[in-house]
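A single protein chain has been omitted from the complex, and every remaining protein chain is retained in its original position.
Then we have chain A:
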Amino acid sequence: MSSALLVAALREPKSVAALDGSGWNALIAAARAERLIGTLALRIGAALAPDAVRPILTDARLDAEREARQALWEADRAAEALGGPVLLLKGTAYVAAGLKAGEGRFIGDLDILAPRERMDEVEAGLHAAGWEWVKQDDYDDAYYRQWMHELPPMIHRERDRMIDVHHTILPLTARQTPDARALMEDAVAITDRLSVLSPEDMVCHSVAHLLADGDLAGGLRNLWDIHCLLDNVDAERLGVRAKRHGIGRHVAQAQRLAAALYGGGRRQRLTVWDRLVIGRLLARDDWGRETRKLLRFAFYIRSHWLRMPPTMLARHLFTKWRKGHRPV
């Protein structure tokens, strides 16, 4: 199980000293598949890696540096397009704020948060600056606009980079209703054009994304984010914020999971549900392939179940199925 190797290497970099050739191959395959190779490269110093691995890690580090540079440039372009400060989320926010969670992190799209009542304005501003819709499908478009926590994704026509404009952190149909206004009110300015969520809200957002919404794809990386972000929070404040956003239970579980997989020291007691989630998070083999198809599928179904009420889910899945979409 190569994900377990990856988790061990991130938790305790010295553990890689025991790896043989096939162990390293499995570790590298898992780290690439989970998009944690840059993070791994920074955790393992050159001294711990055999000669054949060192250039692989150097490449990963350089890729992460380039991604960080590109991400900050995209954030700057978005601020320019919107004529004012942008509130950054996820990877770009971690890099902009110089947080440990941003070190070596893979950064895909640019995620920003803006008030729902300003969506038309934001959309028009981005459109004028060269961002275009990715999805041409009317059903998808309408679905996003009516029910999702974000606009349909846009892509810049010259730079080929995606932007996700969020107005809150969970779909509007989800059972929990995070307080988007509070997120924005407590944001912290990084420069005169960029701001990020407060440390506690960053954890809440990351947890909501991992446990209250997602099917846990890319979960090892999200959990690593949470593990790093937890270093910066005030435990009491975190509790208050989590409750306010309606995800207290999820934050508590994320803390248990992060401690179990990435934390040193004494482990907390894990529930059966925790163990199932860990089973899902570690479902990858020595070739970087996904394993435990049934468990993955169950989590996929569950992510939809959590997102919307049953009759709406049935209608949605039927429409998607008719259009030829097949899960997993």
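Everything below uses one rule, namely that contacts are C-beta pairs under 8 Å (C-beta built on N, C-alpha and C of every residue); 3 or more make two chains touch, one makes a residue touch a chain; residues count from 1.
Here, contacts and distances are computed from a predicted model.
Considering only "HPr kinase", "Extracellular solute-binding protein", "Sugar ABC transporter permease" or "Peptidase M48-like protein", the record for the omitted chain gives "HPr kinase", by its UniProt protein name.
In the complete assembly, the contact with the undisplayed chain comes from A:29, out of A:9, A:29 or A:71.
The set of chain A residues touching the chain not shown comprises 21-22, 24-25, 28-29, 32-33, 50, 52-53, 55-56, 59, 62-63, 66, 69, 287-289.
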